Each structure stands twice: as C-alpha cells, then as structure tokens.
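A single protein chain has been removed from this complex, and every other one stays in its place.
As written, the chains take the letters A, B and C, and residue 1 is the first residue of each chain.
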Amino acid sequence: MKATTKIRVRYNECDPMGVAHHTAYPVWFEMGRTEVLRQSASKVTYRDLEAQGVMLAVVSLEVKYKLPARYDDLLELRTTVTNVGHVKIEHEYQLLREGVLLATGRTTLACLDRNGRPQPVPEILRECQ
Amino acid sequence: MKATTKIRVRYNECDPMGVAHHTAYPVWFEMGRTEVLRQSASKVTYRDLEAQGVMLAVVSLEVKYKLPARYDDLLELRTTVTNVGHVKIEHEYQLLREGVLLATGRTTLACLDRNGRPQPVPEILRECQ
Amino acid sequence: MKATTKIRVRYNECDPMGVAHHTAYPVWFEMGRTEVLRQSASKVTYRDLEAQGVMLAVVSLEVKYKLPARYDDLLELRTTVTNVGHVKIEHEYQLLREGVLLATGRTTLACLDRNGRPQPVPEILRECQ
Partner (left out) sequence: MKATTKIRVRYNECDPMGVAHHTAYPVWFEMGRTEVLRQSASKVTYRDLEAQGVMLAVVSLEVKYKLPARYDDLLELRTTVTNVGHVKIEHEYQLLREGVLLATGRTTLACLDRNGRPQPVPEILRECQ
C-alpha cells in the first residue's frame, strides 16, 4: 500500500539556515501515514482507530537528509507500508521536490492498547500492506 | 501569584529571519503558567489537575512583540495571575532579556470538565491569585 | 484581498486534551497570509519578498478560541487583509469547520529591512488590500 501526499513547507518549519528544520520531516512522515490509511480500501482513518482503542506508537525512526527543502517549496511525499508484523508496522518514505529526492526515512510503529500494552495489529491495517 | 521562568531559546524555535518565531512565545507562556502553579503554596501541578479532570483551555491570547529574541538567548519570563473568576483565569506575561522587555502577553483560560463543559475553577487555583 | 486555505489538522498539533493546541492557530494564520499573496494578482510570494530584503515581522497577535479543532479535521481558514499602512499590514482570520466558526484572529505585521529597521510596505503588498 502506498500513498502520495503534497506538502507545502511552512515558514515556521524553517530555521536560521533558511531551510526546513530536520525535525519537520518526521512530522511530514506522520501525515503520510495518515494518508496511506485514508486512501486505502478500508475507509478507516487513524482517528477512527484511536477512538477504538488502537494506539500506534513510533518505536523506531530513521531519516537520511540529502538536499535541503525551503520555505514555500511544494514537496511530494511517497509513503509505503513495507511490513506488517504481529504487533508492528513498518513504513518507508521518500521526499521529493520536482522529481529530485531530498530525503528518505523509515519508521516502525508498535500497536498498543490504551494502557500502552502491545496488542495485535488490527486486520484492517494488515490489508494496507 | 507570580513566577519567573528561565527560557533558553532553541534553534528550532528560530526562523529564516534568524529570530524566535512568533509562535514560540505562547508556548513559553504555557511554561510560565505551569511554573506559577508549581511554585505556589498548593503543591499541586497542572498535571495533577488534569489527572483529576480539570482541563484549562486557552480561550483568548494576545501578544505584543517589541524586540526580537535570538537563538541561545537566555530569557526571563514573568508570569502573573491577574484574575480568577468563576470559570476563567487570566494571566499576564512579560518576557525580558537582561532586563530589557522583548514582549508582553495576556491569556484567558476557561476551566472545563473532561467533556469540554465549563466547570468552576478549583479552590486551589483561586489561591494562586 | 482575501484567501481561503484548507488545513488538515496534524496529529502532532494536538495535545493531551485531544484537541489542536492553541499555538497551532497562529501557524495556520501564517499559512493564510502566504496564500493571500500567492492568490493575489501580483504573482509575488513572501519567499520572493524575503529574497528582496522585505521582512514582515509579527508585532501583534490576537486569537479568540470558540470551539476546539481535532486531529484530522479539515478546516477552512479565511484570511483578509484589513489595512495596509505606511509600514504595517493588518490581517483578520476566521477558522471554520463545515461552516461553523471555531476561532477568529487578528495580526499586525511590520515591514522591516534586513537589519530589522522599519521600511515602507512595498507597493505590491499595498495592492493586496
């Protein structure tokens, strides 16, 4: 399962070097994950899942920064579900500007209940793979 | 009731103009409110209040920006509780760097229950006045 | 001059009360200002202006919060240029969800040069009024 998200770089996301701060990228990745689920056949959203007691917590994050993004750039984020395990989900990310790769990333999410205990990934997310 | 909070300006709080972004200031004001309560005689924290079902939602915010703050500046935030009404609390803020006033602010918070309905301000907060 | 901007509430913009944190709103207002200029007849962007040495610094911010916004809400921000003076520009904001008003705001920006000294508002911005 894949999704493409358009991201306009906000002024407050940029730092005194004039480029998007490196902590903006994992925020964008999270937007990508939201869109993967919305664009899936399931018609379920993360908001729905959370209302049902399914929490997805980031347990691992990796980002490689290749070229800077700047204020007002219109970026394209490609998000792919790469693995769905028993209690974990992995995503990979490619961030581009006009076809040029700016950054890549990878996250692992753990599926938790309201008390923070691991629970099996719901079937609906398994279908996103 | 008053409190003084030291704030070191973070790199990611600064924008391409090289100064702290204007949206960092209300974040700092919230830190000031946390410290007012912590430094009060009550020994209660906002975290305790929230655990007891007392939510404090900002319903009004005003900031006047006079001089810029920069990365790594060590600022002093003076937070004052100026009024405690039946369901609302007002604070005022002065932000300084080495005695020079950089900005002032004012907020009104409404006291809500877990369902977002107004509830009387707890007695413990009334004593902060 | 007016512009309408669609805003999808991000997960990281929401707080433990489950609603958009009050400091997300002035970030959205800044997005609205960027879009007013982009949608104007001038074909100039804030990014262009900044490259030309025209800095627009927020000197006053006011927000009234009426109803909460939640994660994944699709909001509509209406931004209006209400006054363009010699060195200052005023905007007003209305934030809505499905036609219901959630918040209003107002900002004053000062036009500065690269050294932080006031300079006249460029003619191009005057036409946005």
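In the analysis below, a residue touches a chain if its C-beta (ideal position, glycine included) is under 8 Å from a C-beta of that chain, and two chains touch if they have at least 3 such contacts.
The shown structure was predicted, so the numbers you read here are calculated from the model rather than taken from an experiment.
In the full complex, subunit B touches the omitted chain through residues 8, 10-12, 27, 30-31, 34, 45-47, 50, 70-72. Across the interface with the omitted chain, subunit C contributes residues 11-12, 14-16, 18, 21, 23, 71. Against the chain not displayed here, subunit A makes contact via residues 16-17, 19, 22-23, 26-27, 30, 50, 55, 57-66, 68, 116.
Please note the rule applied: only the chains that are shown with their structure count from here on.
Among the chains present, the centre nearest to the common Cα mean is that of C. Each chain gets a centre from the mean of its Cα atoms; for subunit B and subunit C, those two points are 23 Å apart.
Centre to centre, using the average C-alpha position, subunit A and subunit C are separated by 26 Å.
Centre to centre, using the average C-alpha position, subunit A and subunit B are separated by 32 Å.
Multi-chain contact residues of subunit A (touching two or more other chains): 11-12, 71.
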